[in-house]
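All remarks here apply to the structure that follows.
One protein chain omitted, others in place.
Residue numbering begins at 1 within each chain, and the chains themselves are lettered A and B in the order written.
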Amino acid sequence: EKTYTWKVQSHWPGSSSSYQDSLGRLKDVIEERSEGRIKLQLFEAGAMFKATETFNAVSRGILEMGTISPGYAQDKMTLAGIASGLPFAFRNVWEAAYFHQNMGFEQMLRDEAAKSGVYWATDKVYPTEMVTSKPINSWEDFTGLKIRSSGALQKFLTEAGASASYIPGSELYTALDSGIVDGAHWGAAQGAASMGLYDVAKYHVQPALNIAGTDVIIVSQKALDKLPEDLQQVVKQALDEQFWIRTNQYLYKERIALAKAVADQGVEVNVMPDDVQQKLAQTAQGMWDEEAKRSDEAKKALSLLKQFLGELGYL
Amino acid sequence: MSVVSAFMKGVTRLNEYVGRCIALIVFPMFVFLILEVALRYFFNSPSVWTNELTQLLFGVYAVMSGGYIMAHRGHVNVDLLHSTLKLRAQGFVDIFTSILFFIFMLALVWFSFDMASESFESRETSFSAWNPPIWPAKGAIFVASVLMLLQGIVRLLEDIAIAFNLSYYDPTERKSHSEEGEA
């Protein structure tokens, strides 16, 4: 019987827990259920394509599969801004999960990606949280911070009054260590731990800056179409259940990573005071509407989101 | 034959000119980085654009240098065997190896055009906090590839002249030229 070997370009380095937990799991599940007819060949971040190029490579059918953050596909996906997480929208991970899977946002993403020949499957939803070297106990504390950030959050933090600058991941540790910046976000606890940030920044700031489907698995439609019907189902089902398994597992590991940082490295969980949270949420909501301007879909997604958050009593 | 020499001179001059302009980019790169340090450290207000603009300038600077360096025969090679050959033999060998060069360049020209036009059609921006257009930087890969391809054709014509003792090119020119641009 014909076997299909898929090249899979990750945007995670091999040491990232997601490389094994997400891609390793997917490889095992798909290879087992297809009885070896599909083989996944995994490549670490940057091996063949840079993270920002992976969507293009999958869209062109050069790669069969890849992982990205929605931010890396902004150019082709007008929904990417909302998918990467509007700041201070969801308050719990389950809300983001519900919004994706039960309110139809995931389907909207899938439809838009299909226009580029890509099958979109969010790997998991999770929070992005800051770590800082100084605690935030007042609005002045917050606005006095120099924060390493990127993309939409950089704009948000700047707008909110902090000094946010972009520093590439490779210089992040040094920058925090020498005090060029006082804070940064790299995922949440697991991400911070994996970059060694707790060595040099002892405050883990909550609540999350955003909660979103920050990791996505993308599959080339061309490659999917080449599979017989039963194998297509194997792939799609594996991806569907991946979302729930990974979202839950990631939360669990977040908790453990944070507990470990607190116990072993003297990290302190710093919950921002209510008035700071409120001011941040206000700034955030003022910026959401920007995203709606990108397309009709984005407009629709935002009103869906606002309706949802309204129901939850957050607006 | 004068058309050939004119073409060769024209391309070389074009690359020379482009190179001299591109070389100046090092000044704004320096200024923007210093500016960012000053804004962040002394005014506590880092900008969203300095580092990214520097990065984009650097990319254009690096990729666009290719043709200029070729015009000066500055791309590094291994001269172990090559330098022991007689000039005409070198000509023949260079004609042969240029196949690989042209394969590389044609792939670059084709796919950089593809990448650049895709980027241009959507007026691609970087989606950073500053969000500048990045299609010009991607376009630079295409322009640079074309410039290198042209200079490569000039080189091939030189090599053919050397190998077959043709009169439209005087190889002693090359010597003086490459010594004057010693880098």
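Basically, a contact is a pair of C-beta atoms (placed from the backbone, for glycine too) under 8 Å apart; a residue touches a chain by one contact, two chains touch by 3 or more.
Assume contacts and distances are computed from a predicted model.
**Q** The hidden chain: which UniProt name fits, "NADH-quinone oxidoreductase subunit L", "ATP synthase subunit delta", "DNA polymerase subunit UmuD" or "TRAP transporter large permease protein"?
**A** According to UniProt, the chain not displayed is called "TRAP transporter large permease protein".
**Q** Which listed residue (A:Trp6, A:Phe105, A:Tyr126 or A:Tyr173) would be found touching the missing chain in the intact complex?
**A** For the chain that is not drawn, the touching residue is A:Tyr173.
**Q** Would you mind spotting which of B:Met8, B:Ile22 or B:Leu157 touches the chain that isn't drawn?
**A** Of these options, the touching residue for the absent chain is B:Ile22.
**Q** One chain is left out of this view; which of A:Phe43, A:Trp94 or A:Tyr314 touches it in the full complex?
**A** A:Phe43
**Q** Could you please point out the chain B residues that touch the chain left off the display?
**A** Looking at chain B, the ones touching the missing chain are residues 19-20, 22-24, 26-27, 29-30, 33-34, 36-37, 41, 51, 54-55, 58-63, 65-66, 68-69, 72, 74-83, 90, 93-94, 96-98, 100-101, 103-104, 107-108, 110-112, 114-115, 137-138, 141, 178-179, 181-183.
**Q** On chain A, what residues meet the omitted chain?
**A** Against the left-out chain, chain A lists 7, 13-16, 41, 43-44, 46-50, 52-53, 56-57, 60-62, 167-171, 173-175, 177-180, 194-196, 199-200.
By our rule, only the chains that are shown with their structure count from here on.
**Q** Any idea how many Å lie between the Cα centroids of chain A and chain B?
**A** Computed from C-alpha means, the inter-chain centre distance equals 38 Å.
**Q** In their shared complex, at which residues does chain B touch chain A?
**A** Contacts found on chain B: 36, 40, 44-48, 51-52, 118-119, 122, 124-125, 127-129.
**Q** Which positions of chain A touch chain B when the two form their complex?
**A** Residues 56, 71, 74-76, 80-81, 144, 146, 149-152, 154-155, 158, 163-167, 180.
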